[in-house]
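Please find one structure pasted underneath; my questions will follow.
Every protein chain of the complex appears in place save one, which is left out.
Which chain is which? They are A, B and C, in the order written, and residues in each are numbered from 1.
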């Protein structure tokens, strides 16, 4: 087993990986940028190496500096987390070349699955159902128009190098196709330095269903059941659950086999996720493989009892996967809510700033993978994920009830989060009925505002706080209003 | 289902019960004493009724006031938690008479199992193995001496109305018997108002193994596997785990059947625990039935995935137990550490006071049922339990590693806790080898002190804190030293 | 004592009678509320209103507090203060509008230079926060007299990033009057 691992990431996911390393008796190295000198991953690691300026290109994306940090500290392996360099084939290759174990699949697998049209072709060859569409990029307008006619409108334009919804367009009719292709290619080119696009049949109201895969390099491969991630805003997941309310045991069996087939087809090693779209008629289509630890892996851990990060490390260290598909059984129901720094009343616009106060929920069936603390300044440079709240219950209703109670008790003052929005989603009839499709937020929650039914209580709190404030002023000689705590003044960047 | 439940308890267990009530959509009523005006259970409940002075006899043991609080608020049922009135047959009967549902077994069951000699007789009649000994109390010295000869020394003197180690004496040889009987009877008389004693064979180095029982009033009964609770100090459990490292599947099967037989013999309804002693040769003996929710129930919940409190409420509401023994499977390993306000370097002497700062551990596989918060004054009147930290892992080693990491991150300033002691126990070879007998602490940890190997780091922290303190003084005009926080001055009783 | 709270239309006037350090009686005009209150921590107040308990979490601002109750944030404003502030805000909106970020951000690009003429609606600065980009535009036709920031700089709301001198609207008639 490794003696020391460098975690090339930040915040909640770095902390989560550090926890498992420590439990395995493995030494840990964190890396950090100027903005993260007091971030949780720096506090939790045995050693921490400063990379550079806050901008990701100067820190968490700077391959040379991360490699140097690993060599300097004697780390034997690198865990990339998700985002940043996690699906960067060059980084994986560089690690391999420098004698560092990259905790993830080999560079060639990352690359093969990173190109969407290549991945589609591989799946078709191996009998995995894909969305009807093109298997290579195309730029000729006439060819594109012919393909669209064959598929039937609506069609979806996608970028071959795509991700995050960039270069994606839904086209409803032939006369809009040309303009949309030009615009999508231009956006893809700006985002990925690669303007290649292709067409797929557009599926209306699908569900997003994915399977967690574990594979060692010795031919052992299992899936750890599905996750449904249909509740999204800005093409980004915010609520995930397992099991999916849409899967029958028979469909789960078939999709699980397809997921394993997809992973086998690409020669997959380590943990990965095979994503599908499921249409209302129960047909499913391969979407892509995420060649990394997924944000939402905790719900799988709670339902299967398996520590995915521990397995990743064991596989990377060459240990065989001592799990059979028959041993893997889901128990109960788990839901994850992503807690982002964002304002759900302002189109989910990011809300960086200083955490003035925080109260974390805890108790039976609650897990909170948390990357912040009171006093921490949430940097403006990185993804706005603050924490992931996970609730596990005996069944879906119990898990929903538990999550609602936990959200109600989760208090973060100083920045906005989507907690009130998440509560309304979980309380909605559509969610409770399991009618979770990727258009869920648009269909049920466009222009959402919270129902503010407790204004009177809020005013009473205002008054009671005033009275308490005066009492405190007398006692301490401090001015009324926000209490200055020393650690609120320690940072370099204040609101 | 009930619309409203009164929780007749305080601290962590009241909070834990309130959580499940809220998840079930049931309204909640807390009760509190003068010392608990700002206790967590008051903060967590929908309503809170003041009972009286801090002394338990004026508050949490005052049956009339608790019944009045239930009637006044319209509660339909009462959950007694553990301790206080949980095993008081009169209270259960009074609830029944006043039209309140007592969430626990019927009064007659509580009473029958509360008398140890009656319980022993019941078990013998029903084929449950008991420790060799007497089945009725005795006061005649000659009869006692004859019984002791029959059993063979060492023998154990026990109080018929016993509990908490009171009236208990180990006698190694005949010449010490008479004196010990007199003294035990006198102690039992003072403690329980009942000086009846009897003799049992004394078992050397047993393990404490107990089985969680669930029974509805309709004849359905299951056990939720075992818990091993051998690690004790002052006859009180501090570390519990499941599964027991000593049980083979075959022994588990036999003991589980005996536990269910014991519960059936007493006509048991609701959740209860059948306690056994297991000797080094694999023979087990009935000890007693705890007719209530057990402190250590969370490890059972983590390993079986079943919410014991939810089941208690459902059973009390007359719902059938829709569980079969075959469905109940343990997964992974769970350990609980009780966090008491006590000083392990001073013979575990209680350490009440104000919590100045607290950092709770969280993350994968960690549950903390916590009854305190920063700023709370731990009252001197009640049991010193502050919280229960539970770790779940794929196997025993993983659970131990996870617990150690969590204990290391669990910081409570202002009072002493046994955290450093618990860490040393978990790290010890004997514990890791599963050599957990009830004499564990005496055998391995008498006169324990922590190895203080990081004095230099502590001094550096002293210096760094001084320097920071000076920096803060300049900025705020506050004196150096302890930062006055307004809420530290809100209490009525300061150190 | 009296409180005037800002409402959507006007102000709600509440009469408050404190009793000791932990009790209040409040008359809102439509009802009378009996409140027990206690500070659990500097931001956490527990209230019991006519016997029903609730936890509230208070963030203090300038004449405004945000109170979080059961997960939902409520802005509560003192009406007198709010009036002054609204006036100030209105002033700002009527007077030369300024180029300032809506939230803490980082400057990505500044597509104009000092001396440039700009039209109304022309992009003058591109900001990013947490991987989302937003573009600030000129509120009127004018001339860039000063660029106060550089690409890569962190900027806070209120800071004026670019000074623009208003010029006669020759390109298009001003429809705002």
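Keep this in mind: a contact is a pair of C-beta atoms (placed from the backbone, for glycine too) under 8 Å apart; a residue touches a chain by one contact, two chains touch by 3 or more.
Computed from a prediction, not measured in an experiment: that's the story for all the values here.
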Note: the excluded chain touches shown chains A, B
Among B:61, B:118, B:380 or B:430, exactly one should touch the missing chain; which is it? B:380
Of the residues listed, A:4, A:38 or A:201, which one is in contact with the missing chain? A:38
In the complete complex, the non-displayed chain touches which residues of chain B? 55, 341-342, 349-353, 356-357, 359, 380-384, 407-408, 410-411, 413-414, 416, 419-420, 423, 450, 452, 454-465, 467-469, 471, 481-483, 493, 495
The missing chain sits against chain A at residues 37-38, 42-43, 45-48, 373-375, 485-487, 490
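Just so we're on the same page, only the chains that are shown with their structure count from here on.
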Counting only C-alpha atoms to place each centre, which chain is farthest from chain C? B
Between chain A and chain C, the Cα-mean centres are separated in Å by 31
Between chain B and chain C, centroid-to-centroid distance (C-alpha), Å: 51
What are the residue numbers in chain B that touch two or more other chains? 485-486
Residue ranges of chain C touching at least 2 other chains are 39, 41-42
